[in-house]
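See below for the structure under consideration.
Every protein chain except one is present and positioned as in the full complex.
By letter and in written order, the chains are A, B and C; residue numbering begins at 1 in each of them.
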Amino acid sequence: MEEFSAGSGLSALAERDSTITKERLLLSGLTHSAPAAPMQLSRQTSITPGLRYKNLGKSGLRVSNIGLATWSTFSSGVTEEQAEQIIVLAVDSGINVFDLSEAYSGPRAEIELGRILTRRAWKRSSYIVTTKIYWSTRSDERGLSRKHIIESVKSSLTRLQLSYIDVVIVHKSDPMCPMEEIVRAMHYCISQGWAMYWGTARWSPVEVMEAYTNCRQFNCVTPIVEQTEYHMFCREKTELYMPELYNKIGVGLMAWSPVSIGMPQGKEDATAQLFARASFRNKYSSFSWTEDETVNKESYSWMKDRIQPEESRRQTERIRELNALAERLGCTLSQLIIAWCLKNESVQCLLLGATTVDQLYESIQSLQLVPKLNTNMMTEIERILENKPTRPPMISTLALR
Amino acid sequence: MEEFSAGSGLSALAERDSTITKERLLLSGLTHSAPAAPMQLSRQTSITPGLRYKNLGKSGLRVSNIGLATWSTFSSGVTEEQAEQIIVLAVDSGINVFDLSEAYSGPRAEIELGRILTRRAWKRSSYIVTTKIYWSTRSDERGLSRKHIIESVKSSLTRLQLSYIDVVIVHKSDPMCPMEEIVRAMHYCISQGWAMYWGTARWSPVEVMEAYTNCRQFNCVTPIVEQTEYHMFCREKTELYMPELYNKIGVGLMAWSPVSIGMPQGKEDATAQLFARASFRNKYSSFSWTEDETVNKESYSWMKDRIQPEESRRQTERIRELNALAERLGCTLSQLIIAWCLKNESVQCLLLGATTVDQLYESIQSLQLVPKLNTNMMTEIERILENKPTRPPMISTLALR
Amino acid sequence: MEEFSAGSGLSALAERDSTITKERLLLSGLTHSAPAAPMQLSRQTSITPGLRYKNLGKSGLRVSNIGLATWSTFSSGVTEEQAEQIIVLAVDSGINVFDLSEAYSGPRAEIELGRILTRRAWKRSSYIVTTKIYWSTRSDERGLSRKHIIESVKSSLTRLQLSYIDVVIVHKSDPMCPMEEIVRAMHYCISQGWAMYWGTARWSPVEVMEAYTNCRQFNCVTPIVEQTEYHMFCREKTELYMPELYNKIGVGLMAWSPVSIGMPQGKEDATAQLFARASFRNKYSSFSWTEDETVNKESYSWMKDRIQPEESRRQTERIRELNALAERLGCTLSQLIIAWCLKNESVQCLLLGATTVDQLYESIQSLQLVPKLNTNMMTEIERILENKPTRPPMISTLALR
Partner (left out) sequence: MEEFSAGSGLSALAERDSTITKERLLLSGLTHSAPAAPMQLSRQTSITPGLRYKNLGKSGLRVSNIGLATWSTFSSGVTEEQAEQIIVLAVDSGINVFDLSEAYSGPRAEIELGRILTRRAWKRSSYIVTTKIYWSTRSDERGLSRKHIIESVKSSLTRLQLSYIDVVIVHKSDPMCPMEEIVRAMHYCISQGWAMYWGTARWSPVEVMEAYTNCRQFNCVTPIVEQTEYHMFCREKTELYMPELYNKIGVGLMAWSPVSIGMPQGKEDATAQLFARASFRNKYSSFSWTEDETVNKESYSWMKDRIQPEESRRQTERIRELNALAERLGCTLSQLIIAWCLKNESVQCLLLGATTVDQLYESIQSLQLVPKLNTNMMTEIERILENKPTRPPMISTLALR
């Protein structure tokens, strides 16, 4: 085990390989094929094969193409010691991005990550912390405001014991708060030295453009990233609109999916729900569903019940085909799903999450699967998915006369 | 009493209901009708019915539609303990705005409010403090200036023991100080983190527009609110001009009236004076009269003497009619006057003040009166008031030839 | 003496009136008339009659129309105790401006003034400190630069024990340093909170305009004042060009003259030199001579020798006439000279200096002389001076064809 745990006291991991198959992704109920053995590729002492560093958006910040979503890592059921092992595996693998989210884990994630970073004393310049500003339509601190943004950033810094956050991400735009106020507040945080960059999550492309326009108008620093859900069944925003934002205004993409971040309910549920929800979303489509709409057993059932029998049957069929494909590639379905996301060049950083070291290790291995996804393979996957997004045709106003 | 005083040690209030009628608004001298019993509606453990949160101006800051004007609360005759009980009642009722003014209470208000906030240790993000920059034409620190603004804000912060004020309000514009200097100084305070927003009080609409224009020219943060007097007999600015400012440049409205803030001379006087002054102002109209023109018994008499007998008679008649209306609605005249202000959608925050917990409680209950002010009722009030403001007709210069 | 020294422990001043005539301005050698008795007008406990507050330039900063030039006060020969008495007299008289200059007194002035201000603990908002950034063509820290400006301001703050300077004045422009660098550095000092305003000294009107233009281009705070020499024999810049700067770009005027600031060589010399130099300058005219061209006995003799006999004779005649006029007005020639400057509405603040309390007191009394300078009197002075400046006629380029 020393290859990657050198100096990180991960002796508890010694027997991982023998136990890892126990926690395999089981698609029982939705899939008829037996779970494939996860791809066990060679371990590296240094950087994982396939791990690369990309500029996030058109900024100078270079992020690893996979980042660690700590959402599930710091959820209940994982001890701080286990969480630290997961963080260390990420660092040893060459991952330099830690993404935080209040949705599942609340302030605890920031506090624990702060303690781990302090304990490990890694050079501050060697890692990147991204965290989010949340707001709710329900609580009494409603909506975005300069006050809310500044209070949130200062609180995060205190909890993280850091002097700055690398990327502060505004989660959801607030239609009631003027964009000028938001971009000025983000610029303020940057000019105070509390943040290096800022980005958005769950914003529509038009909202991102509006933010950019306001930054230009008021000479503020522009956002560099939009964080969005992306996977085989949630493709439209990422594939149709994000490349345009990148090319025109330099806003990059951090992507995540229920499978990639390892939903805390257990991976089985995550994958199952992914597909169930995907079917459901065909009807009630929105740009993304997100972590604050926490999906519990009940809502999952609720969704399943609402999916048309015919659609449900076809979805089950698709999963069977994808499972077969994964088996041919010698990997699990989860690994295939992750590799398929990594294959998309627009995705500068795909967030992976895990509640165990093994789970993260297995997910990271997906990197080595990417080269196998050649044109033929991708074509086959498109054939199975039948959901390649297209932009609505431009109707000439002349034609309408 | 626990419903609203939970955790706030307001046991002294236990017998309030039995005593509250003693402090009833008496319009003796100006009104012939007996005072109506104040509306005693159901108390809520949480937020008062009718209390809502609105964005202040077109900012992201969400204020309760009633705020606490601490002007009279921290005046002499109220102990700090009593003041604290008033503050606690406000918070328990869902009010999140505390407005400070030097005019009556001077630095004492800031010092006492600061102590109460420190003692209570409410989350800083849960309440909003607005305070004012005053200047005088008499004292040796004449006029607005960068120096005066910065010194004032720093002093307020020290007295309040806060790291920032939510909205710093510039009270009166200074025709001798260039607008550029004012907006740059306010922007400076915001960029230093001493204030989140800024606003104005007693500025004419043209002055507010000039401030906005200067902000745009020099890339400074624009003001979000104008604080102004508004009640049944002071309508022009609020009804004719403020909506335009809101729509065009996002400047909202905090309103107050002698009745709503509970003038320290006692409520009877306040209401009486309100009407006397209203009559007087018909002749010597200005945009607003303000707290630094403190009205004492003498000046009140002076005004009363100058009111034409005919006008005085009609004003007395109007008050009798309004009293009758209040009786029909089961509330006091004060409550009717407050509810009538709250009915105006342009008023994002109406400031209430009180020297006793009962007085504040009674005022807050006006919220529940608002739904009763339906179209018929409003029409009747207009008929009684006979003062609906209208803009002077635009005269075509062609017509003048 | 208590009228003006209340609470300031100026008991040493008790016998001033009896001794003051000993230090009378003697124009021996240049004037044939006996020195007139200085005007001894009524003393006030509060503000001196004639003392008014004006906005400095078009800023909001209100300065007394006379300010204290501490240049000579902190020169050698005056003890810190005596200096403090002078400062106290100034404050008691209503003066709120203290002007510092390195030229004579160097860092000592700032250190001593800082100690006095600390000891007296006057409210920071009640007085205004102006100090200068000097540079030399001789020393190894040549010219203006961002580095030099910032180092200078920080050093002054340390010496003065203040958190900010009210107006930082850049003494001489540096043709080798780009104006952009200067205005950005001044803006930086203001945005750091080290200064409230900035101004210039010894800049030509075109240089001031260039600074203003650069401020507008780079969104920096514009200068509010030019400090310049002004007296009966140095009129051109102040009378012809400064009003235009004030009207167009809001740059005001602080004036001083060798007589008004009480040159350390003794008042007699100062006045004598003023006239000698004035004659000399008719030939070698420049916009102003300044404190760093310290005039000692030798250079004074040198100048005197170079003045044409005819010119010298006429100058002597003028002084005799002015002395006669002063006698008619019941004041000294110095007081007449100071009052004549104060009469000019363009002068928002005339700097007075003194090495003794009596000298300052006598100078301040000039304020009461201003109303006596009516149109007739001013016409007579113009007749004596024969130097009313006029702009060169505009030659139409058409006429040159």
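Some points to look at:
To be clear about the criterion, a residue touches a chain if its C-beta (ideal position, glycine included) is under 8 Å from a C-beta of that chain, and two chains touch if they have at least 3 such contacts.
Quantities reported herein were computed from a predicted structural model and do not represent experimental measurements.
Looking at the complete complex, one finds that the omitted chain is in touch with A, C. Residue C:Met176 is the one among C:Met176, C:Val206 or C:Met378 that touches the chain missing from this view. The omitted chain makes contact with subunit C at the following residues, 140-148, 150-151, 174, 176-178, 181-182, 184, 188, 191-192, 218-219.
Touch with the hidden chain on the side of subunit A covers residues 53, 55, 58-62, 96, 124-126, 128, 166, 191, 193, 196-197, 219, 221, 250.
Keep this in mind: only the chains that are shown with their structure count from here on.
Relative orientation of subunit A and subunit C, expressed as the C-alpha superposition rotation angle, is 180° to the nearest 5. Two copies of one chain, subunit A and subunit B, touch each other, and the residues they use overlap weakly: the shared fraction of interface numbers falls below half.
Between the Cα centres of subunit A and subunit B there is a gap of 48 Å.
Between the CA-based centres of subunit A and subunit C the separation comes to 68 Å, rounded to the whole angstrom. Contact with two or more other chains is made by residues 191, 219 of subunit B.
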